[in-house]
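Only one protein chain is missing; all other protein chains are in place.
We call the chains A, B and C, going by the order they appear; numbering starts again at 1 in every chain.
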Amino acid sequence: MAFINGEHHTNVRVRYSETDRMGIAYNSHFLVWFEVGRTELLRELGLSYRELEQRGFMLPLSETGVKYLKPVLYDDVLTIVTRVGNMAGARVRMDYEIRRSDDTLATGFTGHVFTDSSLRPVRPPKDVVELMNSVRGGSISAEDESE
Amino acid sequence: MAFINGEHHTNVRVRYSETDRMGIAYNSHFLVWFEVGRTELLRELGLSYRELEQRGFMLPLSETGVKYLKPVLYDDVLTIVTRVGNMAGARVRMDYEIRRSDDTLATGFTGHVFTDSSLRPVRPPKDVVELMNSVRGGSISAEDESE
Amino acid sequence: MAFINGEHHTNVRVRYSETDRMGIAYNSHFLVWFEVGRTELLRELGLSYRELEQRGFMLPLSETGVKYLKPVLYDDVLTIVTRVGNMAGARVRMDYEIRRSDDTLATGFTGHVFTDSSLRPVRPPKDVVELMNSVRGGSISAEDESE
Partner (left out) sequence: MAFINGEHHTNVRVRYSETDRMGIAYNSHFLVWFEVGRTELLRELGLSYRELEQRGFMLPLSETGVKYLKPVLYDDVLTIVTRVGNMAGARVRMDYEIRRSDDTLATGFTGHVFTDSSLRPVRPPKDVVELMNSVRGGSISAEDESE
């Protein structure tokens, strides 16, 4: 539960509710695990996303992508590896890897835009940018998610 | 898609995302179908729940109950039968039946409280009470959900 | 994360995906948290629900009920308190409380039936019954969920 070379690690256990009748985790739940990954990364940096919203900022998604590499099963303990990617103006990108032990089960990214509470793009708060920049430069999926 | 003896009928098709690895619909989604049932009942009465919120009223749940009678399967076309139950002060109860053709697969109810946008209980708007009262008196599960 | 007078405690943090536009946790997710509670209770007893299914047993819901007492908010750390309730034949009941610190935000129960993998009720495995019986007798909501 810390940063290793700019990678933040956190764990979730796959819930029964997240499986489907194929017996594997349904595809949309990976986006929820990404949410858990970036929320815990921010918390580790001392940034509560809840507080960020109380300060009037929101960070909705502008884009996402997932590659499903191997089945994720019920009750698996997953490690969500999260990295801060490019930041430019109001935009920030996060990269993710979903692992079970040493196995990478999925990779993905989310693109976000800093907005005010009316969903209008805004300049992100300086302290947030600095903190996120301080952990940039990791190496998850630098090529395999590039577009 | 109309009222038959105070019962409102609407249909949903079971999504893959709503199944679990048992091969049946996961238990929590029934509450979402109840939401669809009461929303469409209100719409049939000329009440948009979205507009009700714009007028400053909300209708959060205070209670719910579900009886799961037979498995609900992927791609099933379900009929959600909804009835307005007791209304008293800020409180209203809705009763539900989930059917596939003539088969009742589940029954349930939700208890709600009319609140303002700060979640404080309020007197419900008169036009809403009158409209809901106008279709009360159906007979779904009058006894099997009694507590 | 242990039993205190027959009560099992485990924690979840409320995800953004679990909130709705009222700003509170949507009603159906409480059933998912109940799932987490009973799964972790069983695990604490040395019973993996995943393994139980591999042995050919399933434990689908026959019934559930929830009372929503106070709003559950984004990013709240919830304690799920779970107790084994009545057991009779193929049936077992679990009782739950959702707490934030000392505040009880919701109470509920689930009724289950032990079945084989074809969803036919079966006599539950003796070791499972004995283990579950060994922690029965707690006191959550003994009256407020009674029907």
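Simple rule for what comes next: a residue touches a chain if its C-beta (ideal position, glycine included) is under 8 Å from a C-beta of that chain, and two chains touch if they have at least 3 such contacts.
Owing to the predicted nature of the structure, the values given are computational and were not obtained by experimental measurement.
Residues 16-17, 19-24, 26, 28, 74 are the ones on chain C that touch the missing chain.
Mapped onto chain B, contacts with the missing chain fall at residues 15-17, 31-32, 35-36, 39, 48-50, 74-75. Even with one chain removed from view, chain A keeps its contact list with that chain: residues 22, 24, 27-29, 31-32, 58, 60-68, 71, 110, 119, 147.
In this section, only the chains that are shown with their structure count from here on.
Here the CA centre of chain B is 24 Å from the CA centre of chain C. Once the centre of each chain is set as its mean CA position, chain A and chain C turn out to be 29 Å apart. For chain A, the set of residues touching two or more other chains reads 16-17, 74.
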